[in-house]
Every structure is written in structure tokens, then in C-alpha cells.
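Note that one protein chain of the assembly has been removed; the remaining protein chains are unaltered in position.
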Amino acid sequence: MFPVFYVAGLVALVSTVMVVTRRNPIHALLYFILSLVAVAVIFLDAGAPFVAALEVIIYAGAIMVLFIFVVMLLNPGVALVIRAREWIGPAILSLLLTLGIVYSVVGSTIKTMGISATTPKDIAMALFGPYLLGVELASLLLLAGLVAAYHLGRRIEREAPARGASLQPGAPVGSGAPSSRKEGA
Amino acid sequence: MERVTAYLVPVWAIGIFFVFILIVVAIFLVVPPLLGERHRERATDLAYESGIVSTGTARLRVDVQFYLVGVIFLIFDIETAFVLAWAVAFKRLGWAGFIEIFIFIGMLALVLVYLSRSGALDWRRKSPAGRRAP
Partner (left out) sequence: MSPALSVVLCIVLLVILMIVGGLLTWVERRLLGLWQDRYGPNRAGPFGVFQIFADILKLLTKEDWIPEFADKPVFVLAPAIMLVAVVAPFAVIVFAPGILITDLNIGLLFFLAMSSMTVYGVALAGWASNNKYALIGGIRAVAQMISYEVFMGLSLMGVVIIAGTFSLGEIVERQQSVWYFAYQPVGLIIFLIAGLAETRRLPFDLPEADSEIVAGFHTEYSGMKFAVFFLSEYVGMTLISALIVVLFFGGWMGPFLPPILWFVVKTAVLIAFFILVRAALPRYRYDQLMELGWKGLLPLTLLNLLATGAVVLAIGK
């Protein structure tokens, strides 16, 4: 049998390292997408096709789209170089976490990943059965998220600026409808 | 174990298909540049802006409305995931499942109404002079 797991796992690892080391935000995000797709392949191989599909639809297809979209909108250019002082703390903490994972994997009694196929129906029965409360709570969470995102991201309508303000450099473009109101800070 | 192989076969066949697609794409992107002409003239390396010499950077900043659409999309896409799960097990979930998803969708429909009433989904802005943008 073709070692799907090892190939996909290797791709996921390498691309994740690339995410961390790229300077250009778009390049880093592209590797991130690749990493997520590789994880989806692992899910598919482990007999969880529904999770694999959701991994691609939601993580690679929605969250990453939002990231790339924001980079396109803001165009920060090449990311600033982060000084050693700023990453040394998180790096030490992550190292500790990695050691913990390595220790628990080495010392564990479970030798192989259990492959048992899970159909979408099984997942649905669990979701809308025992975990019903979680689903409804998720809808509340999404509701709160939407309202918060709107209020954080909305245009703040200022007092009417002078006419033709949109012709100034830095004015918003591309919204189709011409606007003569400046974007809020 | 029969069910497991039922899943492993599609992975394999799709893998073959992907390999062939990548071969075709590679041919499309690698071979033609070798065939085409090449020239370097005064204006070859200028960005196309309808014949006008480009000024400033093409790294523009864009209306915040686009970001809002991105966030709203993300949240409704997650909603879709729950609806997907409900739809495929629809018959086994029965009326109980229907009521559950009704509350779930109702909650998000409510916020959709809120967003549309508060103008988050409006793309036309009234201009300050009172004239409506076309």
C-alpha cells in the first residue's frame, strides 16, 4: 500500500516550517494552505472523509481565504523582521511543549493509529444527538462573532467631508459604486 | 474491514487523477514559454494601465467593506458545515433534528436580518450632498 500517511505527514511538516520562515506574508499563507490540505489527506487516509472535506472547505477554503484577502486589502508588503528578543520567549515555550509531545508519544502504549471508517451520517447522528447542546452553543458563538466582527470592521461614518474626497490618494477603491465619503480611521 | 477498503480505493483513484492533472498543467506552463517569441523594448516592463504611465504603487488599500464580507462569509461557511451534517442524516434525525437545525438556522437568520438592517451588507453609500451614488 502506498504510504499516504507518511508522504502527507512529511508535506505537512515541511510546509509548516516554511510558514514560519517565509518573510512574504502571501508565500507563508500559501504554505499554510498546503499544510492544511496535507492534513486533510491524512484524515481521508485515516477513514474520516467528512472531516477531511470540512478541513478543506472551512480551514483551507474559508479561513485561509480570509487571511489572504486581508493581506490583499491591506498590502503590508514584506513583513518586518522580528527581532530575536521577540521570538525567543515563545520559542522556549514551544520547545517545552514539543518535548512534552515527544515524551508522551515515546512513552505511550498505543502503537498504531486506529483506522476505523466514520461516515458523515455517524458524525451527524453524534452531533445532533448527544452533542446537541454544543451545536446550539456554536450557533450562539457564531452569532456573537458576527455581531462583533461587524462592529469592529464597519465603516465609521464621519461628518460629511468636502466633495470629491474620494479622488484623493488613499481613498477606498474598487467598491464599484463611487463614493464621496472618506473611510473612517 | 470491508468498509475501510471502500474508502481506500477512492483515495488511490483520485490520486492518479491528480497526478495526471498536474502533468497537464505542468505541460501548459512549462512548454509554451519555450516556443513563444521574446522581445525587450522600452515599455516592455511597465504595468499596463491603458497606455498611461503608471504612478505610485499598485499595493492599494481597499474599502473595509470587503473585509466585512470576508468575515461574514467565514461565519456562514461554518454554519454550512453543520447544515451539511444535518442534511445527510436527515431521515434518521427526523423531526427532532429538524427542530434543532431550525433553531440553529433561525439564530443565524436573525443575525442576517440584523446585519442587513444595520447596513453591513449595503454597498451603496449615500453621498453627503444627498445625491445617491448611481
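When the chains are written out, they are named A and B in that same order, and each has its own residue count from 1.
Throughout what follows, contacts are C-beta pairs under 8 Å (C-beta built on N, C-alpha and C of every residue); 3 or more make two chains touch, one makes a residue touch a chain.
Please read these numbers as outputs of a predicted model, since none were measured by experiment.
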Omitted chain's touching partners, listed by label: A, B
Candidates A:Ile42, A:Val56 or A:Ala138 - the one touching the absent chain: A:Val56
Touching residues on chain A - with respect to the absent chain: 24, 26-27, 30, 33, 49-50, 52-54, 56-57, 60-62, 65, 68-69, 71-73, 119-120, 173-177
Residue numbers in chain B that touch the chain omitted from display: 6-7, 9-10, 13-14, 16-18, 20-22, 24-25, 28-29, 31-33, 35-39, 44-45, 47-50, 54, 58-60, 62, 66, 69-70, 72-73, 76-77, 80, 83-84, 87-91, 94-95, 98, 101-102, 105, 109, 112, 116, 121-124
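Convention: only the chains that are shown with their structure count from here on.
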Intercentroid distance (Cα basis), chain B paired with chain A, Å: 14
Sites on chain B touched by chain A in the complex: 3-4, 6-8, 11-12, 15, 56, 59-68, 70-75, 77-82, 84-86, 88-89, 92-93, 96-97, 100-101, 103-104, 107-108, 110-111, 114-115, 118-120, 123-125, 127-129, 133-134
Complex contacts: residues of chain A adjacent to chain B: 1-2, 4, 44-45, 47, 49-50, 54, 57-58, 61-63, 65-66, 69-70, 72-75, 77, 115-117, 120-121, 123-125, 127-128, 132, 135-136, 138-140, 142-143, 145-147, 149-150, 153-155, 160-161, 163, 169-170, 172-181, 183-184
